[in-house]
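In this view, the complex is presented without one of its protein chains, the others remaining in place.
For subunit A:
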Amino acid sequence: MTESDPRDDAPLSTSKRSDAVADATQDLADGKGSSIVARAVTINRPVGELFAYFRDFANLPSFMENVERIDVLDQRRSHWVVKGPAGKSYEWTSAITDEAQDGFIAWSSEDGADVPNSGRVEFRDAGARGTVVVATILYDPPGGVIGKLIAKMFQREPAIQARRDLRRFKQLMETGEIATAAMNRKQHEEELA
């Protein structure tokens, strides 16, 4: 690990250094994955409300478009079924490795995951602006670099998904609904399929 520059406050996920992934992984309780994606969004709602909604994993498919379903197994563990490119789906069981009420949730996939991943979602009170939500996700793209490219072509790359999912989370929390240009319910269902 290289010493990080004390005069550079930019988050590790934006680093141009090749070993930034390793550095970022160290901050996670149980790091898994070789690609890193981090996204921040400011949501004009109180931190408690956002944390509570997010912590109930059964809520997540309402704004995570590529998640087919999440079965909550117990307080810590949940089973994820996620759409991949070309009609494939990927599954894993995820366990919460650490958390703080209204603060953060860290997770890691258990052994045997189709897409080994780990990450952390932080909730930070931002006063009059609401709450800053930062999601940092580490993952091993299925099929390595080529798989990542293919997934990107099919718009199911985790970096793209994370960005859009956070926007949808913000829309749902701020407006009570998720924006759609669908003209009617049939079109809307096709969009969600």
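The rule is short, and it goes like this: a contact is a pair of C-beta atoms (placed from the backbone, for glycine too) under 8 Å apart; a residue touches a chain by one contact, two chains touch by 3 or more; residues count from 1.
By our rule, contacts and distances are computed from a predicted model.
Selecting from "ABC transporter ATP-binding protein", "DNA polymerase III PolC-type", "Threonine dehydrogenase-like Zn-dependent dehydrogenase" or "NADH-quinone oxidoreductase subunit J", the unshown chain of this assembly corresponds to "Threonine dehydrogenase-like Zn-dependent dehydrogenase" (UniProt protein name).
Shown as candidates are A:Arg55, A:Lys83, A:Arg124 or A:His188; the residue that touches the absent chain is A:His188.
The missing chain lies against subunit A, touching residues 42, 44, 65, 129-130, 155, 160, 163-165, 167-168, 170-171, 174-188.
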